[in-house]
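In what follows, a single structure is set out as structure tokens and then discussed.
The other protein chains are all here in position, but one chain of the complex has been omitted.
And now, chain A:
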Amino acid sequence: MSTFLGMPVTAPRGVGHLRGDQSFPDAAREALGNAQLRRNLRHATTTIRGKSGRVIAELPDWQELRDAGSAIKADAMARLPELLEQLETRVAEAGGVVHWAADANEANAIVTDLVRRTGSDRVIKVKSMATQEIGLNEALEAAGITPVETDLAELIVQLGDDKPSHILVPAIHRNRSEIREIFLRAMPGVDPALTDDPPVLAAAARRYLRETFLSTKVAVSGANFAIADTGTLGVVESEGNGRMCLTLPDTLITVMGIEKVLPTWQDLEVFLQLLPRASTGERMNPYTTMWTGVTPGDGPQNFHLVLLDNGRSAVLSDPAGRSALHCIRCSACLNVCPVYERTGGHSYGSVYPGPIGAVLSPQLTGVADNASLPYASSLCGACFDACPVKIDIPSMLVHLRNKVPHGRAERAAMAAAAYTMDRPKLYASAQRAAKLARILGRRGRGLPPPLSGWTAGRDLPEFPKQTFRDWWAQREQP
């Protein structure tokens, strides 16, 4: 393999799920019209917000924990190459095999090849954002291998031939009656008398998954953390399905973004407090699974770690954008975002929706490929306050907007506005002329596009008879 020491490249096109088919405003328009979706999202995000807010309020040192989380991540990113090499050494010493994947295509090829060599035509999967990002399921299916999602919500999404719409709760856009319909339609061997009672739905999934767990020899997972100085990988989850995948099969393949590495075991103390409280609103997540390479006679006897770049080095190269890599995928920013709450995750086009998606996806793909995402925010700042590792998402959105290629008409209008505003006399006459806008119809209802976006739902204020500037000048006259 050749080594090119130039600018790091962004995630390739044509593979994975970082780019949508539509711009954000177009996709959002459809979602906003779906009353069921709006109700599901409002209910779910309000519930999680309340739960999370209560358990965070219990910790007197929450702000200090956020500072610590932010500092540990900044340190890890500053010496990422060193930490990754240390991780590779430790994992190999413990009997694991480390693979380096520059992008989604390489990662998919590595995993597909590893599964093929086991002779298995089926893999069980732990919920993982990295494998969703690279489109691993599609790659496996193309190679004749069946991936089975074992996280309940991911299973709902997979059986519904759907896409995840939330980082933590991928089926947040579905309610229980929709889930019942999906199970009846697509779950092998489901009881036709299935009701939409949540315990009944969970039991149906458990029955189906249990058989799969016991008969599948290969598992694919992501990772929440990797510890460089011990070579330990970690997955936190709520259901125990992850634990099954990570312990029962002969072969475990973990695909992990390179930014997940932490320097030391002690660093977990901070993140295992931050993550559950910020994400599910739990004091502690029910299942925390840690493994270091291979333990003879216990758990998977073959362990492979695939370290995924897929644009991350490019993100790291931008000082004003790199802290997007600090994200621990808790989804607190989604749950507090007034835009996400109304548009849902699919509108963002990428597997990373919400505020963090609006800064991460355009950086992974290059801003031109996700040009509408940095604008998918009112810059209200709720995400920054909620982020357990203090990623300043609003400032990063503003930074990315400055890199977006702008349309010619907008560029001309903005340049003209700036020109006028830098010349007080011209500005004052423009203010007076603005009153002429009244001829465009009462309260601006005849404004042309794109300004008609305003008047579609809002009146313009009545233009005052006199600007403040003119009032002041008149008052100052003796």
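Heads up, the rule we're going with is that a contact is a pair of C-beta atoms (placed from the backbone, for glycine too) under 8 Å apart; a residue touches a chain by one contact, two chains touch by 3 or more; residues count from 1.
Heads up, the rule we're going with is that contacts and distances are computed from a predicted model.
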| item | value |
| --- | --- |
| Hidden subunit of the complex - UniProt protein name among "PadR family transcriptional regulator", "Fe-S osidoreductase", "ABC transporter ATP-binding protein" or "Aspartyl/glutamyl-tRNA(Asn/Gln) amidotransferase subunit C" | "Fe-S osidoreductase" |
| Residue of A:Asn108, A:Gln273, A:Ser323 or A:Thr343 touching the missing chain in the full complex | A:Thr343 |
| Residues from chain A at the interface with the omitted partner, ascending | 24-25, 28-29, 32, 38, 320, 338-339, 342-343, 374-382, 384-385, 395, 398, 401-404, 406, 414-415, 417-418, 421-422, 424, 427, 431, 434, 443, 450-451, 453-454, 456-461, 463-464, 466-469, 471-473 |
